[in-house]
Each structure stands twice: as structure tokens, then as C-alpha cells.
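Before I ask anything, let me first share the structure, which is written out below as C-alpha cells.
Here the complex is missing one protein chain, while the rest keep their positions.
Every chain is named by a letter (A and B) in the order it is written, and numbering of its residues begins at 1.
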Amino acid sequence: MTLNVTDLAIARAGIPVLEGVNFTLEPGRALILRGPNGIGKTTLLRTLAGLQPPLSGSIQGAEDQVAYAAHSDGLKPTLTVTENLVFWASVFGTVDIEPALDAFDLKGLSDRHAGNLSAGQKRRLGLARMLVTGRPIWILDEPTVSLDRNAVDMFASAVRRHLETGGSALIATHIDLGLEGEVLDVGPNKAKPKPIDDFDGGFL
Amino acid sequence: MIALLLRDLKLSFRAGGGFGLGLAFFLIVTVLVPFSVGPQSALLSTIAPGVLWLGALLACLLSLDRLLALDWEDGSLDLLATAPLPLESVVTIKALAHWITTGLPLVLVAPVLGVLLNLPVPGFSWLVISLLIGTPALSVIGTFGAALTVGLKRGGLLLSLLVLPLYVPTLIFGAEVARRGATGMETSAPVLMLAGITAASVALLPFASAAVLRINLR
Partner (left out) sequence: MSIAAKANALWEYANPRKFLETSERVLPFFWITSGFCIVVGLVWGFFFTPDDYKQGSTVKIIYLHVPAALMAINCWLMMLATSLVWLVRRHHVSALAARAAAPIGIVMTLIALATGAIWGQPMWGTWWAWDPRLTSFLILFLFYLGYVALWEAIEDPDTAADLTAVLCLVGSVFALLSRYAVNFWNQGLHQGASVMRAGAITGTDTEEKVSNIYFYPLLLCIVGFVLLFVALVLYRTGTEIRARRIKALLARERARG
């Protein structure tokens, strides 16, 4: 599944933030998304995940192919690690959660309530969720927050395995994951303010 | 879909899930009524059907602001919206889970509370029937309100302000069934109206709730 983004413009709370975003994400490839804070990386990822409509431009190949990991992991503190994963697995129609537990070294924690995990362990569980979605295109928003060095390596190798099996990944991150992927810097795509006299439509 | 229902039920029964709070509230409201209107059994049995309906309605309202807000806060709603499940199903399941954990228990304890309020004997079956038919509408309408206010901090009060006017027809017909039943009058007309409201709400409102949720997730 190739993800094709052409001339995409996006807005946050009605104000344009990025415009003219173009890229192609082929199977087996990773794309690292960079850009200063507040430029609209999260908005871009949410748009690609289908959570908000773009202002203009087109996104092809994303529908029902994307697994999205946001800042928050969507974990229920009163469910155990296994229960959390099994839930997401059945929502996405997959069954086997063992590989996901293995990949992020969660076996020993499987009966713990998610509420009792440390921040890093929660994050690992949130990322393990990506594996049970069975979706080819991973969209990850700052996946390594609160992960230690060891866990970052776990994550990087999980991504590598995903790419080897024909998946692709779009990752917004500030650290070096040691992945071979192109870098997409959205800094130059910052939306320019419209001229002040244009009073139509959006009141500007 | 079943997975989501089971998860919601499990969450509600686990610690801090809030199961039983609605029931306790219903009990307390019912107990407070005689303190406020006086202990005369004739008066109590006249107002019992209405008081029980109102109590059940308020107990339903009580748990609505947790219905979607918790999933919103921990990011589950974002993830559910990208899952293969359509949002219409998500809100329907959520409403069903709310009904099973709140509405159904209210229906079951209502007769017991009816005893406390001297509900006339023929009224018991009609009270249960009217609540059984009417509470699903309360859950579905409430889910719509919860979807409207999900993105707001401290949306609870606004939620009540939005949902209570929408509850008016259900309350009128529901309490009418119970009231007529208790006094031995013909009940078929309000029962049909109540069933109609529930059927139409269950069939149509999830689309509005899902649309509103999509807007809020944007």
C-alpha cells in the first residue's frame, strides 16, 4: 500500500498551519517527520489518520490502511495489559497478541493493571497496540516519549521488522532512531498568512 | 463490536467504574421524597409513579458525563475513530453499555422503591414496563448529549442543560404509562408513543451522535 500525499494544506482550529505538503510513502520505507514545535506535525498526522479533513489537496491510499498512535495511548487503567491488547486486537479483527507482547517485552507484565505501569511501560504497551492492528501504514506521533534507551531500541527493531514485512511508517520524532528512512522537514511548508483584504470565506 | 461492549461493561464493574452509583442515587432520591412532602401514604401513592420516573431519569443523567469523556481523555476515542468500526456503531454500543449498567438496574430496583412510596399494586407491572421501554431512549438521547459536550472541560452541567429538554417527551409518556397503570386506566396509547420514541431514537440518534463526535474529534 503506497501512501500518496499531493499538495496537502491543513488547518488547526480553523487557522491554516501547513500547505503544499507532498510526499510518497512506499511499502518497506520509513519517513521521519521533522519540524519545529507547533508547526503542525500532529495536525498533519491526524489528518492522514482521517481524524480531520484537509483544507485542500489529496491523500490517497490511507483509508483503512493506517494505524495511528497519538500522544495518549488509549489505555484503560483498570484493565490488565493483556486485556487492553486483546481489546484492540479484536476491534481490528486480529487474534494473536503474543508477538506484540514479545516485541515490547511485556510478557512479565501481562497480568498487571495498566494503571500500575510506569510511564515508559505504558508507552511500550501503547506501541505494542500498533502490532495488533494488522494495518500496513503506521503513523506515529512522538513514539519515544518517556522510553529509555533499551525501549527505544525495542521500538526501532519493531519498526524495522514491520518495514521488512512490507509495511511502512511515518514517524514524527526529534531523536535518532537509527532507522534508514528519508526525512521530511515540514518547516518550509508553514502556511503563509493570506492578504488582509481578503474578507471572504474565513473572514480574512 | 462485542469486544467494545464487553470492555465497557468490564470497565464499569471494575473499581472506580461507577457501577451502582446511579442505583444509590435513585435510592437516595426516593428516600428523600417522603421527607420533603410528608409521610401521608395517600399522597405518596399518588406521586409515586412520577417520582420514580423522575428519579430514574436523573440517575441516568448522572452517569452520562463519563460515557464518552473518559475515552476522550485517554485517547481511546481517537483510536476507535481510526479503527474499522464505524462511529455510528461505537456510539450505539456505548449507549447499550450505558443502558445495561444504568438503565436496566434501575428498572429492576424500581419495584422495590415502589414499595417505599406506597405505589398501588396494579402500578408495579406498568412501572417496570414503562421503564423497560423508556430507559433505552434515555441512554441513546444521553449519548447524543455526551457526544456534543465531549470536548469540553467541566461539560457536565452543560450536558444536563442540553439533555434534560430532550428528555421531556420520554418522561411525559413514560410517567403517563406508570401513572395510568397505577390508577387502573387504559395505557395502550402512551405505551405506543413511548415505544415509538424509543424506537425512533435508537434508530436515528446514533447518526447524529456519530456526526457530532466526528466534529469534536476534528
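Couple of notes before you dig in:
Everything below uses one rule, namely that a contact is a pair of C-beta atoms (placed from the backbone, for glycine too) under 8 Å apart; a residue touches a chain by one contact, two chains touch by 3 or more.
Not measured: the values here are computed from a predicted model.
Although one chain is hidden here, its contacts on subunit A can still be listed: residues 13-15, 193, 199-204.
Residue-level contact of subunit B with the missing chain is found at 144, 148-149, 151-152, 155, 158, 161-162, 164-166, 168-169, 172-173, 176, 189-190, 193, 197, 205, 208, 211-212, 215-216, 218.
Operating definition for what follows: only the chains that are shown with their structure count from here on.
Those residues of subunit A lying in contact with subunit B across their complex are 46, 49-53, 64, 66-68, 70-76, 78-79, 83, 86-88, 90-93, 129, 133.
Listed in rising order, the residues of subunit B touching subunit A in the complex are 2-4, 7, 10-11, 14-17, 71, 73-76, 78-85, 217-218.
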